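What follows is a short report on a single structure.
Every protein chain but one is kept in place in this view of the complex.
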């Protein structure tokens, strides 16, 4: 029969492990909500998912702080997509199918990392009158996320969201005949009113050029780090 | 050192939290199974996923009771897709890619809500002889689910499945040049042998018109309700 002390130890271990399971579920939920909000251009809700000092990386540009996140989501994307209107908007499509989570919670359960991917169906119906010339009529897009999370007062928030665009494909031509026309987000703010605060040291190449998006996680079986170059 | 009473409290809390984690897993499994069954037109298995008084909402029509679910799945969809044959059927495709779960279990763990989305690849191969004129040759479809679940005798079942079709895109034209030709399911039964029992008060508009599908969940970070109109 177990002693009280042994039971206490087992119980403490269970509490720790259960907490980690709940952490992973909370982070998956956070990211899935992020995707649903993007569908409808609910950018206030998107920005609310970030920590106070959260940041997002988009087209190799870093948007740091809530103010900069507003510049990215509400000004840059929001104006391009719907002229700043809260969606859903007649004839505008920006579906973000999110899947394939790999989430790793740090030992101290205060931070975590997550990899996800998205397939986007983006564009406008031919009946839409007020579309931006910057928005293609219909395009598929695929991207990877490697995100950082932080737990504050028991609530998981996005600390750093990095969206690594992989490819776009014009609907009529496909990825075989599309060169993704999304250069790094230059110039930086305030030279550009939608620019990032600064650029990543190494800008990511996009289709048909490729840049690997390294795993921040060990190999599930070997436990070895995973990176583009295999040692 | 913890007292026995303290340990009992911790243990009771763990049992409760672990149960909720298992609930979420059971509901995700239930919905994923739903999708796999639809792929193959296994409608008896689909209907078995519902509670005895379960209902489904499709094209703004409500099918309430197992008998009505049979009318929706076996008569309406089953006849249109495969002439009532159990699939997979030569040259018929109805893949339902399910993803992006956001599941919320009620405080009492007797009910739950879940949001999911699906991408469908639907149609027939040109070699198929016996296809229905109502079935397009090849079409993409995207939809959102906001479902209710109930736990009966320890088993989670679908209480109410609401499929909110968002858009269809003819393969050859894409969403930019397709007007989704799926009106509300009128007239109701028995005037129509495949009609619903009644219609939703507000029918959902489909592409290129849009109707938001509100979240039944609080914002993951702020805890505030989420709805199309931001207060």
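Which chain is which? They are A and B, in the order written, and residues in each are numbered from 1.
As a working rule, contacts are C-beta pairs under 8 Å (C-beta built on N, C-alpha and C of every residue); 3 or more make two chains touch, one makes a residue touch a chain.
Here the structure is a predicted model, which is why all the values come from computation and not from measurement.
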For chain A, residues in touch with the removed chain: 1-2, 4, 7, 10-11, 14, 17-18, 21, 24, 97, 99-103, 115, 117, 119, 142, 166-167, 169, 174-177, 179, 207-212, 215, 217, 219-222, 226, 228, 230
Interface with the unshown chain - residue positions in chain B: 4-5, 7-8, 11, 14-15, 18, 21-22, 25-26, 28-30, 32-33, 35-36, 40, 42, 44-45, 48-49, 86-93, 95, 97-99, 119, 121, 123-128, 137-138, 155-157, 171-172
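By definition in this document, only the chains that are shown with their structure count from here on.
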Interchain centroid distance [CA atoms averaged], chain A/chain B, Å: 26
